[in-house]
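Removed: one protein chain of the complex. Kept in place: all other protein chains.
The block that comes next holds chain A.
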Amino acid sequence: MTPRTFGLGALAAAALAVAVAFPVFAGGYYVRLATGIFMFGALASAWNLIGGYTGYPDFGGAAFLGIGAYTTGILMLRAHLPFAAALLAGGALAVLAAVGMGTLLLRLRGHYFAIATLGFMLVLRQVAANLPITGGGSGMNLPIASAFTPFYYWMLGTVVLGALGGAIFPRSRAGYAIAAIRENQDAAQVLGIEPLPYKILAYASNALLFGAVGGIYAYWFTFIDPPTVFNIDFSIQAVVMTLLGGPGTALGPVAGAIILKILDTILTNISLFLHNVFFGALVCLLIIFAPRGLAEVLRRRGGIVRAIRAELEDSRV
């Protein structure tokens, strides 16, 4: 363990301790804000596994969020299962769906994959709008929870899971496979890596987190309908947060979620118009000035000469 990873680990542990104690001393408004930040931190961490580490730009994450939300809702409402059991089933179903879809879609190259995942999500939205068990287009009301604080801890759990995944993944054998596949699939194959199972692993991990967030979200908001959960906005936000913090880094997506949600809240309070142009403008600025995220910008302060040289080398080919 290098001093730097040790330092980051200590920082993360301290942040976690503060987060666990937070509802004890903070007011309800801030606890709700933090819950939203955790939710998007988890989604961004999830997207980072498939879009950042694996290099497959998934735009259909809301498919898994919706599966998690509806499974949780249906099981609580119609089978009277306790929330935790329903949530577990929702996560499991999201994983199953990802394994099935991944087997089909992860053979495609990047941009085809992006379109196909979006299509998959839109199909599910139509299905949910037309099934009797989901309540169709008029949506579904879940039982109302007695207290808010548990949602805070459930979402904290998902973001911790996402951050841990992001930290452990690149150091693992599977992480090496994923990196090699992202960098050069042909070269990875002749070195003994069968790409599809590893891509499915990354995609299913992403789906597990989206599904879990969906289940918690459904119970938290107590009402879901197809356009709210099968909503591409979840993916777009996850992508922007990941790009902001640094794709392919462990804590970048969480950092991106914190920064963006706080800015977003401040801007909404100042002017709704500002808030509306903010996202689009941010995406343009990021792509132009920091395509590899803030993590890379910070790193460059240490080795700026080397980074520039690498950049020049890149543009030469």
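The rule is simple: a contact is a pair of C-beta atoms (placed from the backbone, for glycine too) under 8 Å apart; a residue touches a chain by one contact, two chains touch by 3 or more; residues count from 1.
Assume contacts and distances are computed from a predicted model.
Novice: The hidden chain: which UniProt name fits, "Ubiquitin Mut7-C domain-containing protein", "Hydrogenase 2 4Fe-4S ferredoxin-type component", "ABC transporter ATP-binding protein" or "Nitrate reductase beta subunit"?
Specialist: Going by UniProt, the chain not displayed is called "ABC transporter ATP-binding protein".
Novice: Of the residues A:Ala62, A:Ala188, A:Val213 or A:Ala238, which one touches the chain left out of the display?
Specialist: Final answer for the missing-chain contact: A:Ala188.
Novice: Just to verify: which one of A:Phe22, A:Tyr176 or A:Phe278 makes contact with the chain not shown?
Specialist: Once the missing chain is taken into account, the touching residue is A:Tyr176.
Novice: May I ask you to list the residues on chain A that touch the chain which is not drawn?
Specialist: Interface with the chain not displayed, on the chain A side: 171-173, 176-177, 179-180, 183-184, 186-195, 306, 309-310, 313-314.
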